[in-house]
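This is the structure, below, for whatever I ask next.
Note that this complex is displayed minus one protein chain, with the remaining chains in position.
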C-alpha cells in the first residue's frame, strides 16, 4: 500500500511527496535555502497541487538555483540576476491558470533587482515571491548584500557601511498585497505561509531569513541561525486552513483572527502577545520599524489585502490560456484589412 | 548701485540673482519645473552659495533638462535616464566640499531609476535630490509614470491600471535621512525646503509635485495645479534659519519646533494643525499612509535624521579634494614594489 | 515686394515655365503650436488630389517652443525621399526666419507671417507676406485656440496660391477631426477666409503649381510605426511590453489604439492580447522573453538606448532559444544623441547584441508595406527559429508620413514553429529533449508552460545545458550546443526575407543599401542612369545574408555600401561575410541625423567613381 512509508503516502491528487521533488541539491549542507525548498515541497504536497500546474522562476544566485531542487515536474526558468519579476510577469500571461513561484535572493531582489521588485508589486502579479534572505551574495562567495546590517564584519569583506534594505518594509511601502516574513529555522511557519501565499490572488512577498552557512552564519550576524533563533518574534501562530475544512480545535474568544482568502481558504492567526491586525498598513510599517529598532526578527503575516484586483483581473483575457488560442483567434479577418486601409489617410 | 533693482541686488558673496541663472528655459510655459528652477535660484542666492561650489546632476526628461536653466556657472552632468544617482555618487567623490543637486523626474526616479534611487539613500550621499513629480513622462509626450494614481485617464494613454509609487514613503521606508514633499504651486515652501536640504549632511529627498501643463494638468489629476491647490495639507509652516541669525518674531510656546542642522542652521517648524514630529519614522509613514487614504497632498518636512553619518564620513578621505592630489600622493613609492613582490608566493 | 529677376511678361510663356507637381514646401514654425494639424492637412489634401507626396518632420527634443520644420515633397514621379532644395518656404518662426529664407532656392516662394519684422535680404525669390494675426482676429475663435487656428491661415493662403483643392482640404480636416463638426468648421472657415484674402490681395508670381493627378488612387499614407503595429496585430501578437522612448513610442501606442479594435476574441469577445508599459527596457525585454517562452507571440519596441539595456536579456533569449520580436526604431547615438533625428547606427550593436558569441536575425524594412509585412513575418520567424528577431526601423521611416500601396493581408498562415502539446508528446516515439536537434536544421522542439503532459516540463536556463535541458558544464556539451546554434543561424538564411535587386542593368558597379534610405537611393539610381552612369542596386532586407546576396556581390566589381552612420556598419558585416572579395566594398556613409537625399548619393558616387 502506498500509504505505508511517509514518502510513499499519496495525497488527494494521488501523488507522493517525491513527486514534488527536484534534482538533488548542489547547495551547501545546512544552507537555509535547502530547508525552504523542503517546505515548498511539503506545502505543495499538502495542498494537493498538481506540479504541472506550477511554474517556477528565479534570478541568479544560490537561492535562484534552488528551483532545480523542487518540483521537477514543473516548468521553470532560471533567468538573469535581478530580473526574475519581468520574466515571470511575461510568462504568467501565457496561461493565467498556472500557479507561479518566484525564487530570489536578497542580492537578486534588493540590489540589482530592486526596481523590478518594486514594480511587480505595483502590478499585483499573482506570484508567490520568495526572497531567501541571507545578507550576503552566496554564489559569488560572500560579499555583503543590501540586506546586511550596518556594521556587519565579514572576514574577507571588511565592514558593511550602508544601511540595510528591509525587504518586508519595502514591500509594505510599495503596496504589496501580501507581505510576510519568516525564518528558515522555523519550518512550520514557512510552510504555512507558503500555503497561504499560494491562495493569495496577487503578489505574495515572503521575506525568509535563510542563513548562509558558508559565508554569514556567525552568531552575531542578523542572518545566522543562532541570531534568528534567539531573536525571532512571531506576530502570531499561523495556520493555513484549506477551503471547506472543518476545524476541531477550540480556542478562546478573541484569541483567533481569520483572514479569508479569495478561494475560501483561511489564514488562521492565533494571538501570541499583543493584538496585531495584518490588514492595517500603517501598523505593519510601525511594527517593522519597531522590530528593527529592538533588534527583533519579526515573523508572520505582516500585511494582507485580499481585495485589490490582481494583474490579470485588470486585463480582460479569455478563460482559455492565451498560449492555446488557435491562429484564427489571433489573426484578424481578411475583411478587416480593407477597413484599416481606409483609415490610412 | 548694485542694490537698486531687485535683480541687481548683491548678496553676501557679492553676486546678483542673475549670477544664479542658467540658459533660457525650453520647457513649456507654465511647467512646474520652471517654477522649481526659480526657487533653486532664489534659495542659492539667499543662502549666499557660490555657484562654482555647486555641481548639478540629472537623468533624462523635461525635469532632467532643467539644470540647464539654473546655475549656469556650476558644473553639471545631464546623464542617462534613471541613472543620476550613480553618476552623482561617483562625481561627488571628486571634491567632497562641493554641494550637489540631483534633479530627476518621477519617471526617471520611480520607474527606470528605482533601484539607484533606493541605493543612493542607503549610502546617505550628501545630495539635494529633487524629484519633479508630475505623474507622467513629459518629454516622451505624456505616458503614465509610476507615480500616476490608479484609475487616472489620459487622452492618448487610456487608464492607469497599476498602483502608484509614493516617492516620499519610499524614501522614508529606505532610511533616507531627509524626506520632504512639496508642491510647485507653493513656491515659498519649496524654497525653504531647498535651503534646509542644502544644509543637510546626507541625502535629502524632495518629492515636489510639479504639474505638467501639456499632458497632466486636468483638474482631477493628482498632479495638477488645481488638485494640488485644493488638496495641499502642509504639516507645518517651515522656514530655514541660517546659522547664527537672530530671529525677532515671537511665537507662542509649543507652537515652534526647531530642527538643528549640522552646520548650525535651523529648520523652524511652526505648528499648523496637530503636532507632528519629523524625527519619528513610524509617524512619518503613518502620516503619508493616511494622507494617501484621505486624498491629501501632504507637504512639509516629513522625516529628518541629522545624526546618521554621511557617505563621506564613512570613507576616511583627506580634507583636500581627491581630484587635486598630486601624482606623488597617489602612486605608492618605488620601494613598496619590492615588498609587494615578496608577498607574491 | 521683391520680384523675380527674370520675369516673363507673356502669360503663356510663364505657363510653359510653370513647375507642376514637383517641388518641396517647408514650413518653419515652433513645436507645440499646433502646426502639425496644418501640415498634415496640406499633405493630405495634396495626396487626395492624386499627387504623390511625402512629409517629413524635423523636430527638436522638447515639447514646446523650439524651432520645428515640416517639409512636404510633391513629386509627380512618386519620389518620396527628402530633397535638399526648398522651393516654397512658409516662415512662421521669427527665430529661424533668416535661416529659412536662406534655404530657399532662387526663384522660390516665401510665405511669411507679417508680424515677423525681419529684413528680407534676398531679391531672387518671390515673397508673400501673410496677415496672420489680422485674419485670426477676423475669425471668431476662443482664445486658447487662436494659435492653432493661426496655422490654418497659411494653409488657406498656400492653397490659393499653388492650387490646393478646397474640397480636398475639407476632406482632410474631416478625416483629421474624425468628423467632429465644430473643429472642422472652425479650421476650414479659417482656410477659406485666408484663401479668399490671398485671392484678393496676392499676385501669383512664383512658378509652383499643383494639378490633380490619379497617381494616389488606391494608395494609403501612413508612418512606419503605425504600420509595424498593424503588421504585428495581423501577425497575431499576443503580448507586448514596452517602455516609452522617442521615436519608438508611437509603435506601442498604435498597438494600444488598434488592438482593441482588431483583436477581440471571435469566440468570447475577450482580449487576445495584453500590453504592459514597463518600468524600463530591461523589464520590457524580460517580460517579452517570459511571454515568448510561455508560448505567446511576443514583442517589444524601443530605440538605441533601450537596445543597449536589452543586451544581457537578449543574450539569454539567444542562448535559451526564446522567440520574441524586438523593434528598434533607430535614432542618432551614441548615448542620448539626437533623439529626434534619424540614423542607421544600431546595426552592429543589434547584430552582436549580448556578451559571448551572439549573432541575431535582423530585418530591415524600407517602406510602410514592409513595416507591416515584417510586423507579422517577424513573429513567424521568431517562433520558427526560436530566437529573438530584430526589426531595424528608423525615425524617418517610423515617424514620417509615407505614401504606400495599401496593406495586404498576410499570404501565409501563422507559423508557430516546432511546439509540442500534450497530444504531440503522447504520439512521440523517441525521447523528447528540449535542445535535441532531431531534424538536422539546428532547431529543436519546444514545449511551453501550461502543457500538462508529465514529460513536457523542462527547466530553462542561461547556463550550460545538455540536449535534455539538464545543467551541464561539460566542455563538449557546451561547444556542441553553440555549434548547433550556429547551424540554426544558417537555417535562418533560408527563412529570412531575401534581398531585392531593385535595379539590374548588368552594370559593373552596384549599390547595396537597406531600410529607409531606399527611396533616396532609388531616385539617385534613376538620376545616375540619366547621367549615363548605370549602376545596379540591391536592397538588403535581413541578416544573416542569404545566397542571393552572395550572387549579387560576386557579380559586381565595385560595390557602394550606403548607410546612415559613421563607421559603415553594414559594410563591416559584408566584409566579415565575404572576406575573399572584401576590397570590392566601398563604404559610403552619411551621419548627421538628416535623411539621405538623392543628390547627396549621386555626388558621393560620382566623386568616388571619378577617383
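Annotations for the structure displayed:
By written order: A, B and C. Residues from 1 in each chain.
In this text, a residue touches a chain if its C-beta (ideal position, glycine included) is under 8 Å from a C-beta of that chain, and two chains touch if they have at least 3 such contacts.
Remember, predicted model here, so these are calculated numbers, not experimental data.
Considering the intact complex, the chain excluded from display touches A, B, C.
Within the complete assembly, C:582 is the residue of C:19, C:554, C:582 or C:606 that touches the hidden chain.
Residue B:76 is the one among B:76, B:138, B:164 or B:300 that touches the chain not shown. The chain that is not drawn here is touched, among residues B:34, B:89, B:104 or B:157, by B:89.
Only one of C:332, C:395 or C:588 touches the chain withheld from this view, namely C:332.
Not every partner is drawn; the one left out touches subunit C at residues 60-61, 303-305, 307-309, 311-312, 315-316, 318-320, 332-341, 343, 345-346, 348-349, 352, 354-359, 461-464, 473, 475-476, 478-479, 482-483, 486, 565-567, 569, 572, 575-576, 579-580, 582-583, 585, 591-594. Contact between subunit B and the absent chain runs through residues 50-53, 55-57, 67-68, 72-80, 83, 85-95, 97-98, 115-116, 118-119, 123, 315-325, 327-332, 334, 336-337, 340-341, 344-345. In the full complex, subunit A touches the omitted chain through residues 26-29, 60, 62, 65, 80-82, 107, 111-112, 114, 137-141, 143-144, 146, 156-158, 214.
By definition in this document, only the chains that are shown with their structure count from here on.
The geometric centre of subunit A is 35 Å away from that of subunit B, both derived from CA atoms.
Of all residues in subunit A, those touching 2 or more other chains are 115, 118-119, 123, listed in ascending order. The residues of subunit C that reach two or more other chains are 279-280, listed in rising order.
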